[in-house]
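== chain A ==
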Amino acid sequence: MNSEPVNAYNKPSQLDRFEIRIAGFGGQGVVTIGRILGVAFTVHDRKNSVNTQSYGPESRGGACRSEIVMSDGDINYPYVRKADVFVCLSQTAYDTYIHDLKEDGLLLLDPNSVPTDSIDDGYKFYSIPAMELARQIGSVKFQNTVALGALYVLIKEHLNEESLRKAIAESVPRETLEENIKAFGIGLEHMKAHYAE
Partner candidate 1 sequence: MKKHPMLKYLKEEGPMGDRLPMILCPGCGSGQVLNAAFHAIDKIIEEDGIAKENFVFITGVGCSARLTSHYLNFDSGWTIHGRTLPIATGALLANPELRIIVITGDGDTGAIGGNHFIHACRRNIDLTILCINNGLYGMTGGQVAPTTGIGLKTSTTPYGNTEESFDLSKMAETAGATYVARWTTAHPRQTVRAIMKGVRKKGTAFIEIMSQCPVHWKETPVDMLKALKKNSVRLKGDEAVPNGKIPIGEFCNIEKPEWIESYQKVIDQFN
Partner candidate 2 sequence: MPNNRHIQPGVHYLQGSQACVEGAIIAGCRVYGGYPITPASEVMEHAALRIPQIGGRFIQMEDEIASACILLGASWGGAKAMTATSSPGFSLMQETISYGIMSETPLVIVDVQRPGPGQGYITTSQEDVMQARWGHHGEGSIIALAPASVQEMFEFTIEAFNLSEKWRTPVLLMAEETVAHMRERLIVPPLEEIRIVNRKKPQDLGIAPENYLPWGHDMVAPMANWGEGYNVNLIGLVHLEDGNVTKYDLQMHDACVKRFYHKIEDNVDTISQIETAHFEKCKHLVVCYGSVSRTAIEAVTEARKEHNLEIGYLRLKTLWPFPEKKLRSLIKKVDTIFVPEMNLGMMKHPITEALRDRCRKIISIPSLGSLHTPEYILSVIHEELK
């Protein structure tokens, strides 16, 4: 450290933040998706990102939240202010966080957890039956990677697919890599099949 006062913020604060919030229950792999996105953005795409997760007694078993703030510049405030994308995997998460989604924000949800007829008017939403699709590859534990595949389609202008695949490979246990890559593909293809570009 230099002993003289330094001006650390020569560039204007980056207001062009891109914020993703993922929320559901503990055990759905919410925290893992956040971490994978962080590694993809920062280590492989060389962008800046901050990943935080819900923290408190409620994070054990109950509601669970993971956040990613991404920017080409510095990130100061580390938490989501108004989410650009909200990945919602439980009704509780929907009720808690829906009002923190930007008006033109994107909502990705699992229709088996969040009935689509309860969605507030005005939000553009995408359905990904992540749990159901994950069962097809043998275990609901891959639902987070299915959701990640679907999420990727929504944020692909900000993230390189190859970077995300590398981050997945580095973050999941070696013995489940094949299933995870498959789950990622299923999520991605589901979105392409159901929603036009």
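The candidates were selected such that all candidates are chains of the complex that A comes from, given by their letters.
Everything below uses one rule, namely that a residue touches a chain if its C-beta (ideal position, glycine included) is under 8 Å from a C-beta of that chain, and two chains touch if they have at least 3 such contacts; residues count from 1.
Every value quoted in this text rests on a predicted model; they were computed, and no experiment measured them.
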Neighbour of chain A by the touch rule, complex-wide, chosen among 1 or 2: 2
Of all residues in chain A, those that touch candidate 2 in their complex: 1-3, 5-9, 12-13, 15, 35, 38-39, 42-43, 46, 48-53, 55-57, 75-79, 81
